[in-house]
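Now for subunit A:
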Amino acid sequence: MVSTDIGGQVAGRLTSRDAALAAAFNPPRGQLAVITRYIRTHRAMQVGLLIVLGYALLAVIARLIAPYNPETATSATLQPPSLRHLFGTDVSGFDILSRVIAAPRVDITIAVTATLLALVIGTPLGVLAGFSRGVLGEVVSRIFDLIQAFPFFVLAITLLAVLGPSVVNLIIVVAVVNAPIYLRLIKSQTLYLRERTFIQAARVVGNTEFSLMFRHLFPNALPPVLAQVSINVAWAVILTAGVSFVGAGVRPPTPEWGLMISTGASNMFSGQWWVALFPGIALAVSTAGYALIADGLRDLSDPTRR
Partner candidate 1 sequence: MDNLLTVSELETHFYVGGRTTKVLNGLDLSVRRGEIVGLVGPSGTGKSVLVASILGLVKPPGRIVAGRVRFNGEDLLKVNEARLKRLRGKDISLIAANPHTLLNPLIPVGAQVANFLMAHRPVSKKVALDQVLEMFRAVGIPDPARRLGNYPHELSGGMAQRVVISIGLICSPQLLLADEPTFGLDLTIQAQVLELMKSLLAQRPEAAMLLVTRDLGIVANYCDRVAIMHQGRIIESGETADVWRAPKQAYTQEILGAAALDRGPSPTPKASVATGMDG
Partner candidate 2 sequence: MDAVVTCTNIVKRFAMPHSRDVVTAVNDVSLSIFPGETLALVGESGSGKTTVGRLLLHLLNPSEGRLFFHGEEFTFLSERSFLAYRPRIQAVFQDPYDSLNPRLRVDQLIQEPLIRMKLCASKHAVRVRLAELIDLVALDPSLLYRLPHELSGGEQQKVGIARAIASNPEFIVLDEPMSSLDTFSRAEIIFLLRRLQQELNIAYLFITHDLNAAEAIASRVAVMYLGKIAELAARDDLFARPTHPYTQALLSSALFPDPSARGSVILLKGEIPSPIRLPTGCYFHSRCPIGDQSCTYSQPPLDAVADGHSVACFKLQQSTLLWQEVHGKASTHEIDLNNGDPALN
């Protein structure tokens, strides 16, 4: 054990030692202050947060504030926007407004869960793939390369055809399709970081291979990738919408933007523009919100740019 005998030898040293001790036992306040201050100055991120939080709020309370039950058909089919139905109704008599604001719950649940799942699968394997110099890393990389080689949309639809369309399966499929992206990102970060001196230094101070990977490489490889998460959520929303658009995803009468756009697409030609437009706008705005947050996160995650 290392000696901790301080026993003042030189008077001058004693006072500086006191200062050192005081500092060692008095850490300052936390990091949260830094983050909130940052957000306060980053206008684009504020807008993005507003949008995303707005949708998140809708996800929670939509069903309570919706004027009509989003899943109850009425006889008022294909009504244009009016005071009774602000966004109009579709071919089955569903109130479009109610469905548009109820959709986020489905989309966000799927998109966020799937993205987190992709992160959880992809990142540790990515660090391993980047760090391991042996066969294991190669095998993992190749498997994920294979997954990524398929056009993601085709892959998603095929997997859903096999598993059957349901929300859970949709989550799994979106996660699987997105995991290789994280793996690849983290792996390339890891490959770069691996050569840096602080990793060598970490070895010298007694880190095992495992703690090297997860205490030093991972925390430094992850943050640049985190900016990707927000974009990924946006993509997951679009993927869900797209898959539902072709009928392989969420089934009616569950409200979901893609499904609604699909239903309303043909209506465009017959002049009922409102059926597809409103869900389309909602989808676009949601995507923009995630993108703006992604921008902000990218800067926030670099400790030297704060």
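The rule is simple: a contact is a pair of C-beta atoms (placed from the backbone, for glycine too) under 8 Å apart; a residue touches a chain by one contact, two chains touch by 3 or more; residues count from 1.
On how the list was made: all candidates are chains of the complex that A comes from, given by their letters.
Since this is a predicted model, take the numbers as computed values, not measurements.
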| item | value |
| --- | --- |
| Of the listed candidates 1 or 2, the one touching subunit A in this complex | 2 |
| Contacting residues of subunit A [partner candidate 2, same complex] | 1-4, 6, 13, 16-17, 19-25, 27-28, 196-198, 200-209, 211, 216, 219-220, 303-304 |
